[in-house]
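Handing you this structure, nothing more for now.
Removed: one protein chain of the complex. Kept in place: all other protein chains.
For reference, chains read A and B in written order, and residue numbers begin at 1 within each chain.
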Amino acid sequence: MSIQVNAVLIVAAILFVLGFIGVLTRKNILFMLISVEIMLNAAGLAFVAASAKWQQADGQVMFLFILAMAAAEVSVGLALVLQVYHQYKTLDIEKLNALKDE
Amino acid sequence: MEVLFCISSLVAILSTVMVITRLNPVHALLYLVVSFMSVAMIFLSLGAPFMAVLEVIVYAGAIIVLFIFVTMMLNLGKETAEQERNWLKPRVWVGPSILAAVLLAEMIILLTKGQPGSMQVTVVDPKKVALSLYGEYIIALELVGFLMIAGIVGAAHIGKHRKRSFHRFLEDEAETEQQLKADYHDVHTG
Partner (left out) sequence: MNNLLAYIPAFPLLGFLVLSIAGRKMSKNLVALTGVGSICISAIISLVIAAGFISSPPTEGFISTSVWHWFTLSDFIVNIGLRADALSVIFIFIITFVGALIHIYSAEFMRHDEDYARFFASMNLFVCSMLLLVLADNLVLLYLGWEGVGLCSYLLIGFWFKEPTNNHAANKAFLITRIGDTAMLIGLFLIFHNLRTLNIQEILLLAPQKFSTGSSEITLIALLLLAGGMGKSAQVPLQTWLPDAMAGPSPVSALIHAATMVTAGVYLVARMNAVFILSPLAMSIVSVVGAVTLLLAGCSAMVQSDIKRILAYSTISQIGYMFLALGVGAWTAAIFHFFTHAFFKALLFLAAGVIIESLHHEHNIFRMGGLKKSMPVVFVTFLAGAAALAALPLVTAGFFSKDPILWYAFSSEKGNAWLWMTALLGAFLTAFYTTRLMIVVFWGEAKTAIGHHPGKAMIIPLIILAILSVTAGFVEWPHNMIHLTLFSDLLHQQLPEVALKPDLPAESLFQLIAALTTFAGIVLGYMLYYRKTYLATSWLQSPSVAGVHNLFKSGWGFDHFYRAVFVQPFLFITRINRTDFFDRIYDGIASLNIQLNRFLSLSQNGSLRWYVVGVLAGALFIITLQLLL
């Protein structure tokens, strides 16, 4: 039997939603970044599944780009996390509410 | 092939659940490695070997290593675990889970509306990927080069430390305060 494409997409959806739950629930910035990585990975999985369905390389190329972007984003994001820790001495995201509307 | 796919997806889902529920950051990162490995296996079963390898090398090898470096630098260990224990009461999970479950349900409904399509699993080998990448998507590739440079420069600048003139044992509180203020100011104007 061959693999159902819907099944792969459903798996990707589940992984995405799990990552989303992680973003919503965790207060630590580091964990939020980790959850964002999970979401990115799930989206990439959906692209590769599409590429496999249509027997073309486009989806894989897209996944490559997503990968590159995730790497760049993580490096900048972690640098920011470092600065946040130095300024506020905590990684609680609730403390970063200076953009609140008065 | 399906068997490989089923097992890999189960492992991926379970390890992802473990990632988001761990208290210790290092534990979570380790589970994340497992999750990425299993996703790489899924890629293999789908006929994308190059992507599977790239996933392991870049994602699990570079990005998670970066995470671990930061965890090490910030010394996130016991105190973080304690903090997380305080923050993660069971009732915290209720709201997000419900909302996300609704989202999942809707996505599944959308996905299963179309006709069920099975697919022939043939390997899309790296040669095809390379031809496509350096053929049609050459411009996007160059742009990703820009993105990389931007990421490097940005990360290097943002993460920069101000050199302290005194040894930290010789400073008093007021000086630290001043330095921090200067840092803060520099970060926002630089």
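Everything that follows uses one rule, which is that a contact is a pair of C-beta atoms (placed from the backbone, for glycine too) under 8 Å apart; a residue touches a chain by one contact, two chains touch by 3 or more.
The structure presented is a predicted model; accordingly, all values stated were derived computationally and were not measured.
For the chain left out of this panel, the touching residue among B:30, B:74 or B:99 is B:99.
Chain A residues in contact with the hidden partner, per the touch definition given at the top, are 20, 23-24, 27, 32, 93-94, 96-102. Mapped onto chain B, the interface with the missing chain covers residues 99-100, 102-103, 106-107, 109-110.
The rule is short, and it goes like this: only the chains that are shown with their structure count from here on.
For this pair, chain A with chain B, the centres built from the Cα atoms lie 6 Å apart. Residues of chain B that touch chain A in their complex: 1-2, 5, 9, 12-13, 16-17, 19-20, 25, 28-29, 32, 35-36, 39, 42-43, 45-48, 50-51, 54-55, 58-59, 62-63, 66-67, 69-71, 73-74, 76, 80, 83-84, 87-88, 92-93, 95-97, 99-101, 103-104, 107-108, 111-112, 114, 116-122, 124, 128-129, 131-133, 136-137, 140, 144, 147-148, 150-152, 154-156, 158-159, 180, 183-184, 187.
Against chain B, in their complex, chain A makes its touches with residues 1-11, 13-15, 17-22, 24-28, 30-31, 33-35, 37-38, 41, 44-45, 48-49, 51-53, 55-58, 60-61, 63-65, 67-76, 78-83, 85-87, 91-92.
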